[in-house]
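All protein chains but one are shown in place.
Right, chain A next:
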Amino acid sequence: MANVVEMKGITKVFPGTVANDNVDFTLEKGEIHVLLGENGAGKTTLMNVLYGLYQPEAGEIYINDKKVEIKSPKDAISLGIGMVHQHFMLIHNFTIAENMVLGQEPKKGALSIDMEKAKKDTKELADKYGFNIDPDSVIDDITVGQQQKVEILKALYRGAEILILDEPTAVLTPQEIQDFGIILKNLVKEGKSIILITHKLKEVMSMSDRVTIIRRGKYIDTVKTKDTDIDGLAEMMVGRKVNLIVEKNKPKIGDVILKVENLKALDHRGLPALRGINFELKAGEILGIAGVDGNGQTELIETIVGLRKATEGKVYLKGEDITGKTTREITDAGVGHIPEDRQKRGLVLKYSLLENSILGIHHRAPYSKGIMMNYGKIREHVNNLIKNFDIRTPNEDVNASALSGGNQQKLIVAREIEKDPDMIIAAQPTRGLDVGAIEYIHKRLVAERDNGRAVLLVSLELDEVMALSDRIAVIYDGEIVDILDVKDATEQKLGILMAGGTLHKGEKGGKNNE
C-alpha cells in the first residue's frame, strides 16, 4: 500500500528535554494507525509537528511521497491533514452548523453567511459517514460524544484525508467508545487514513491495524496489531515487564466511616452540581466512584472535605456531623485527601519538598509548637516520606516543581497516608502518570485498605475503578444512580449507568436485542 504520511528522523527539542529523538513514522492509506506511548513520551509532540504547530529541529516529512514543509496548521489543512485535539475547540453557544463552517463560511452576497448551505453541507457530510447529529443543535446541549463527532466532521469539511485524533476516548463512556470504533471503520471505508494517539492498550487492540510505539521520545517499533497482544505492547511502552492486574485479598469490612446523606451543592457557576447524593463507606473497603467527567465528582469531593459549601444534606465521619466544618477541622478529624489536580491543589509548586511535606498538618505537633515551626522534625518527616515511598529527588530542599509528575504524586500520597487518616479520598490518583508509578500507587491504596482504612476512589478511568474497588458507585448528573458490587459490575452495565440509563431498563433492552 502507498504511504500517505512518512516522517523521517524527526527531532524536536524543548528547553531541557528532547521530546522527539530521531523518530520515524509512516501511515499507509486506509489504515488506522495507533501512536502508543506513556504520558510525556512525545506522541502529541510528533503529531503537532505533523500538524504544523511545532517546527522540528531535524527530520523530513513526506505527504503522498512528496517532500513537504509544514509551517502552520494552515499548510497542514491544505495538505489534507486534520487534527482533533484532546480538548475540543468548539464555540459552545453556536450551533453545530455554525461551528462546522467557522472560518470557511459559505457566503451569500458579499457579507452575509449562507446558513442554509452550511446546514445542508453539514447534514450531507454527517449522513455520508453515518453520524446522527442535528445541524441546529447548540454545542452546549449535546453530549461530549457528539461534540467529538462535530470535531471530526469539522476536519472532514476542511477536506481532511488524514485524520489525527489525540486521546479521543478519554471523554467517552464505554458505549460511546464502541460507537467511536464504528465511526473509525466508516471513515476508513471512505478511504481516509487515521492516526490515533492513545495510551489505552485495550483500545489499541480493538481498533487499530498497526501500532507505532514511542518511549521517552524515541522510536521503539512498529508492529501489526494482529501479531501482538496487550502484554507485549505494555512491555514495549514501558520498557520492562509490567503487572497490569492489581492483586488484592478479600476485604475485611469494618464500621461505617463516611456517611453522605442527601448531599446537595452548587458548582462554580452557581448551578446545581450535586442533586442529593447518598452513600456509605466502610473501613477496609475501597468504594470507587465511576462516571464521565463533569458529573459532580469534583464537587462531591470538595464538599466532603470542606472546600465547598453544601446547600443541603449531611456528611458524617465516624458518626460525627462534619457538614460545614472547615477543611482543617475535617482533615484533623481523620481525612486524607489526594486531590485530582496535584499541581493546583496538592502542592505549592514553589515550596520545597520539606515545606510541602507538611501542607495541611503544619499546625500540628511535632511540626510546630505555638507559631514556631520545628524544621528539625519536619526534615526527619520528609526524609521518612522520601525513603518509605521511594520518591526520586536529589534532596528535600528542591522545589516540588522540579519533580516529575509521578514523584510529585508519590509525595502527596505519602503525605496523606502518613497523616494516619481513617479515610483516604483518592481523586484521579494516577492521572498522567507512567505505568510504573500507577502500579505503585495502586498497590499502596490497596495496602491502606488492608490496613483498615476506608478509601474513596474517584476516577475517570473505568479500568482503574474496576481494578481497585470493592464496590462501585456510578455518578451521573450529580446523583449516585446505582452502587454495584465489583463482582456484578461489568463494563457494559457501568457504561449504561454512566450514560444516565438505569440498569433495570438496560437489561430489558439487552434482552430485546437478543
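Definition applied: contacts are C-beta pairs under 8 Å (C-beta built on N, C-alpha and C of every residue); 3 or more make two chains touch, one makes a residue touch a chain; residues count from 1.
The definition used in the following text is that contacts and distances are computed from a predicted model.
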{"item": "Chain left out of the displayed complex - its UniProt protein name, from \"Multidrug ABC transporter substrate-binding protein\", \"Heme-copper oxidase subunit III\", \"Branched-chain amino acid transport system / permease component\" or \"Putative membrane protein\"", "value": "\"Branched-chain amino acid transport system / permease component\""}
{"item": "Hidden partner chain, touching residue among A:39, A:64, A:137 or A:222", "value": "A:39"}
{"item": "Residue touching the undisplayed chain, where the options are A:19, A:213 or A:437", "value": "A:19"}
{"item": "Hidden-chain contact residue, picked from the options A:56, A:82, A:168 or A:339", "value": "A:339"}
{"item": "Candidates A:72, A:86 or A:451 - the one touching the absent chain", "value": "A:86"}
{"item": "Chain not shown: contacting residue from A:32, A:187 or A:386", "value": "A:386"}
{"item": "Touching the absent chain when the full complex is considered, from A:326, A:451 or A:490", "value": "A:326"}
{"item": "Interface with the unshown chain - residue positions in chain A", "value": "14-17, 19, 39-40, 42, 44-45, 48, 85-86, 166, 307, 326-328, 331, 337, 339, 344-351, 355, 359-360, 362-363, 368, 371-373, 375, 383, 386, 393-398"}
